[in-house]
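Shown here: the complex without one of its protein chains, the others still in place.
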Amino acid sequence: MSCGIVRGMIAVRLMRRWAWTVLRSSVLVAAVLAASLPARVSPQAAGARYIVLASTTSTENSGLFAHILPRFTAKTGIAVRVVAKGTGQALRIARNGDADVVLVHHRSAEERFVAEGHGVERRDVMYNDFVLIGPAGDPAAIHGLRDAPGAFAQIAATGAPFVSRGDDSGTHRAEQRLWQLAGIDVREASGTWYRETGAGMGTTLNIAAAMGAYTLVDRGTWLSFKNRGDLRILVQGDRRLFNPYGVILVNPDKHPHVKAEEGRAFIDWLTGEEGQLAIASFRVDGQQAFFPNAR
Amino acid sequence: MSDSITAFGRAWALIAAADATLIEIILLTLRVSVSAVAVAAAAGLPLGGALALYRFPGRRAVVVALNALMGLPPVVVGLAVYLLLSRSGPLAPLGLLFTPAAMIIAQIVLVTPIVAALTQQVIEDLWEEYGEQLRSLGAGPGRAVFTLLRDARYSLLTAVLAGFGRAIAEVGAVLIVGGNIAHVTRVMTTAIALETSKGDLALALGLGLILIALSVSVNAMAYGIRDYARLRHG
Partner (left out) sequence: MALFRGAGGEAPPSTGLRTGCRGETRDSQVFPGGAAGDAQPLRPDSPLAQPAEGGDILPLLVRGVRYEARGVALVDGLSLDLRAGGRTVLLGPNGAGKSLTLRLCHGLLRPHAGEVRWLGPDAARARDFQAMAFQRPVLLRRTALANVTYALSLKGIARPARRKLALRALERTGLLALAHRQARVLSAGEQQRLALARAWALRPRVLFLDEPTANLDPAACRAVEAIIEAVDAAGSKILMTTHDLGQARRMADEVLFMHRGRLLEQTPAAEFFERPRSDEARSFLRGELLQ
């Protein structure tokens, strides 16, 4: 074998080795890069200053936050990170100190939260209302009723399927209060015509649409919900369907790491003129979804 | 029906437009899952290898437990990590809740048992072939574990990929500890869950298609590398 051929073979082998090494190390580098990649800079994530807002699925899913929060961030440089859960869970997160501000919709729970010292003070922010929706066929014949508890009683009487959140959310608690007013113990019916999803509003609506069932939903979520099937609003306008939202700063005396200053700035803005105007200007399909009512 | 047809359209439109939010979500998804799998592999590979070779009292129980942990419910893991990282929990000072780091931790917990259990099986099989030779050469168990891990590296890729698949497809745990915060902790699966709950099923399905494509391409890449290397190394 001539020297040239041998040398050529060695060169080929070296090149192959080199290519392999490059391939291997590039995979490694890619992995490391992917791992260390900073979250892409966006207005929400950029600032070192941010607060965590524990809120409800109704406000997040309707698109309200996407509409108003950028204005607050633009003005103050404070990003707002929204964790959207049911009211009960949002308050629990706040109780653990894992949020700086809560914005929820169950007045008595909010007041208890403050009374127990977890929150500083509750302030009115806005309201909308609940609507009772159901299939177009309306087997319980409640369409057009103004009396929500009466409609609930009729549903129970006909045994038409009703889907409940069953997740201790503000909507769930409002619904339970309406059953109470109607004088019906739904615990007994659970699993028959009364179905508890234990899930968020959207999931519950998807189930109602699939089952052709009645359910209670806040107007904001309903307006922005896309998978309606043949569901429609059947009962609305009862004053007992009123759905007020309150905002509370988590008590910094209990949880020293709470960003009290930024949290207060947010609450002041939200309940101030600018925030209230921002809420009022939010539209879903041309309809106003939330009505500001801060004093 | 129409949803599934529009889903392709929506997915394609998002990709074609290189939608900034979508890219951000994809990058975060990869960052979280790749980091989690890297850590899980660093821990799970030696752990599985050691379990395959070392004999100690209670080993069977550990192996059974490990295999059971492969099916760990993500929601439980999410809850446990949440309680750990919460401001009321033992790791409160880290302030990691609702950050990508918390999601990585949850996924590490989910993925490590998968990598370890699959590694244990692979290494045990390989030990059948190598055991006598390695013992004859005087390799202690520690050295033997690393020799076997090295020689089984292409088979172990499958174990790591199984872990990656679990991590990237998981929603329960990251939703709880990440909070699905827009631009901060929103990954593919939580975005899909969100769009589903908004009733935008076409968009949700579209995102799902993109996630599947993502997962398939990572796997295809890994298997491609493995096959090439097998051909070369015999």
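Every chain is named by a letter (A and B) in the order it is written, and numbering of its residues begins at 1.
We adopt the following convention: a contact is a pair of C-beta atoms (placed from the backbone, for glycine too) under 8 Å apart; a residue touches a chain by one contact, two chains touch by 3 or more.
Remember, predicted model here, so these are calculated numbers, not experimental data.
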**Report entry** Chains still shown that are in contact with the chain withheld from the display
**Finding:** B
Report summary line: Contact with the hidden chain, among B:Phe98, B:Trp127 or B:Phe164, goes to B:Trp127
Report task. Provide the residue numbers of chain B that touch the chain removed from this figure. Result -> 53-56, 127, 129-141, 143, 147, 150-151, 153, 232-234
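Here, only the chains that are shown with their structure count from here on.
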Report task. With chain centres taken as the means of their Cα atoms, state the distance from chain A to chain B in Å. Result -> 27
Report summary line: As the complex stands, chain A meets chain B at residues 20, 23, 27, 31, 34-37, 39-40, 42-45, 52, 57, 61, 66, 81-84, 96-98, 200-203, 205-206, 209, 224-228, 255, 257
**Report entry** chain B - residues contacting chain A, complex
**Finding:** 23-24, 27-28, 30-31, 34-35, 38, 86-89, 92, 95, 97-98, 100, 179-184, 194, 196-201, 225, 232
